[in-house]
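One chain of protein is taken out of this complex; the other chains stay put.
Letters are used for the chains, namely A and B, taken in the order the chains are written, and counting of residues starts over at 1 for each.
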Amino acid sequence: MSTTTNTSRLGSLLMTPVHLLMRIVDVPLRSLQKATGISGMAAFFLAPNMLIFGIFVLLPLVINFVYSMTGGTAFFLAERNFVGAEQYSRLFTCGSYLDPMSCQEDAFWTAVGNTFWFVILQVTLMILVALVTALILNRDLAARSFWRAVFFFPVLLSPVVVGLIWKWILQRQGLLNFGLYQFGVEPYTWLTDRNWTFVATIGVSLWAHMGFYALILLAGLQAIPKDLYEAAEMDGTKPARVFWRITLPLLMPNLLVVVVLALIRAVQIFDEVYVLTGGGPGTSTLYLTQYIYETGFASALRNPGLAAAASILMGLVLVVLTLIQLGIGQRGEKKGKR
Amino acid sequence: MGEIKLTDIKKSFGSVHVLKDIDLHIKDGEFIVFVGPSGCGKSTLLRTIAGLEKVTGGEIEIDGKRVNEVTAADRGLAMVFQSYALYPHMSVRQNLAFGLENSNMPKAEVAERITEAARMLEIEPYLERRPGQLSGGQRQRVAIGRAIVRRPTAFLLDEPLSNLDAELRVSTRAELAALHARIGSTMIYVTHDQVEAMTLAHRIVVMRAGKIEQVGTPLELYNTPANRFVAGFIGAPHMNFLSAEVVEQEAGKATLLIGGSHRLLVPIAGHELSVGDKLTVGIRPQHITLANDPGSLTVKVRLVEALGSETVIHADLNGEKLLAVVPGQRQISPGDDAHFSVAGAPLHLFDGNGLRIKDK
Partner (left out) sequence: MGVASRFILRRKGGKGWHWTDIVTWLWLVGGLIIMFGPAVWLVFSSFKTPAGLAEFPPSILPYVTQQATVQGYDKPLQLFEAKLPDGSTRVLAEVRRIGIMSQMVDPKTPGELIRVNINDRTPVRTLSFATENYTQPFVHFDFLRYLWNSVFVTVTATLITLIVNSMAAFALSKYEFKGRSVAMLIILATLMVPLSVIMVPLYSIISSLGLFNNLWGVILPTVATPTGVFILRQYMLTIPDELIDAARMDKASEWQIYWRIVLPLTAPALAVLAIFSVVWRWNDFLWPLIVLSRRELYTLQVGLSIYSGELNVQWHFILAMTVVTMIPVVLVFIFLQRFITTGIAGTGLK
């Protein structure tokens, strides 16, 4: 009891200058309130957020369209010349739409193709693994919160750390080769093999993010009323049937949200891959965000207009996915209300 | 001083008119109760007086000064909320002090006022506790205390007893009346419970659908309700209403037919009735007596509630429901025929529009 009062006393002591500051701030704000009235204060409270939001999110969103219709290497809009839809037509100029190498911007189409296959494979695996993990964590386990923490742990790690950890493991003298060596397999340089790097990026992103989706699914599973399972047990329902007829249908709203969320995130894959493979070898793990980044900033022949055009195309995909997600959310809400 | 005058108050939310032309004069030191069914606008009226809602039209005056544009903080009123609205993260003492500190009162005086209010309300032992650690009744006292320390020109109380259990509500009601007698400030009290209104009020304001139906002392409302609504709202159990028809008319008197066959002679003063007029007769259940006289109303008993000291009889008169509360215990059972007498009972007559027909 006394320790709590002591800590709270210490806390209030630390807060004293802050409180003092707030009292001082209050003086001009009171006169502002007199001038604008209570509802005018709403604008005051909203202003800082809207200002920052406007400058750093809304404005870029608008400027992006202008960018995509201008050419040159300059970043200042005034120094850029209007080129119309040239950047878009450049992106879409291809000898054959089935072969990315026949396109003028072959790197873009390679990135699109890579991202497409990455998204398909990664999201499918992600949902399967996360679902199994959630189902297992939802069982009557001892020390469940410990096990939940085990699978969740990598989620908080920074992509750079994740990339470096796995880069180190996949080294020639790394842990993976060490493990395989025990079974008589010769060491292999995984990160120089086009096929294996692609697999590695999927595996690493799976490792890093699976816990997040498992957690959402677990929350969904725990929200299913226990009495439904008890009723099914009273009816003598087989466990497999319980899963297909009770668990899965009731989990469906969460599952859909998780699928769309995973899609949205997978389309934007960048950080950990950039650290792990740098997009290579060659262009085997060049994904869309890295293409935009390199076209806009990193490459010697930078072309911000082209990068903007590509980012708008990517944005369109994300908008569609987001709308789907909002649609699901709203349907779920309506269901909840009923 | 705490004199409040409302003139032609209007309030609407969009196209919904919540208050319609409210006129009311509240005298200094008066305990006035706004009563009415939920959604009648009584809480909104209180909030417009408080300054928490702006009026759409009309004028609010406090002590002769127009306060329409004055903010809630500067009207000098204090309010006790239905949920008590105690700041959960502050101790009781801080809750009481918050309003005083905001008006830059010297610390010594703040402490003095808190001590005084705490003694008056017997909440001294809890001053350092948080609201979450208090019982409902204690919280209620703190909420009142927060109003008292402000020494407001008037207290506004929004259903302050509705979150208490029945027993506590009765005792707190009495304490509240005693408190008013002691402080003597104007109090405006909102409730939907007519018993609270009857026991506490100097004057009751009965409201319905954004309008004032009647203003008067509790007994005025009970004895001479201005219309069918007030008659039905005040008094428990509710007044019986029977449809009646004027069959004979002479100077100062009329004969009514009720229950299909029973004739009733009533005095009428200054009111023109003609034969064939349809009226409503109101009789309070307590004013009905049981009789053996076959000339009285013959009813079919539907349900009998024996409460020990009195017996409540639900009966049926020619398709109309009739309730009687008779003293003592009676040997009577559902299905029996009974004779109800209304001889000598105060009768309330209402015309086709539900307005009272004056009898004197």
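In the analysis below, contacts are C-beta pairs under 8 Å (C-beta built on N, C-alpha and C of every residue); 3 or more make two chains touch, one makes a residue touch a chain.
From a predicted model like this one, the values you see are computed outputs, not experimental measurements.
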Touch criterion as defined above, residue of A:77, A:101 or A:228 at the omitted chain: A:77
Absent-chain contact - pick from A:69, A:94, A:169 or A:246: A:169
Sole residue of A:69, A:94, A:121 or A:216 that reaches the chain not shown, by the stated touch rule: A:216
Residues of chain B (touch criterion as defined above) contacting the omitted chain: 47, 50, 52, 71-74, 77-79, 81-83, 85-89, 98-99, 102-103, 146, 150
Chain A, residues in touch with the chain not shown (by the definition above): 22, 25-26, 29-30, 33, 38-39, 41-46, 48-50, 52-53, 55-61, 63-64, 66-67, 75-77, 132-133, 136, 139-143, 145, 147-161, 163-169, 172-175, 177-178, 181, 187, 207, 211-212, 215-216, 218-219, 239, 257, 261, 264, 268, 270-271, 274-275, 278, 288-289, 292-293, 296-297, 304, 307-308, 311-312, 314-315, 318-319, 322, 325-326
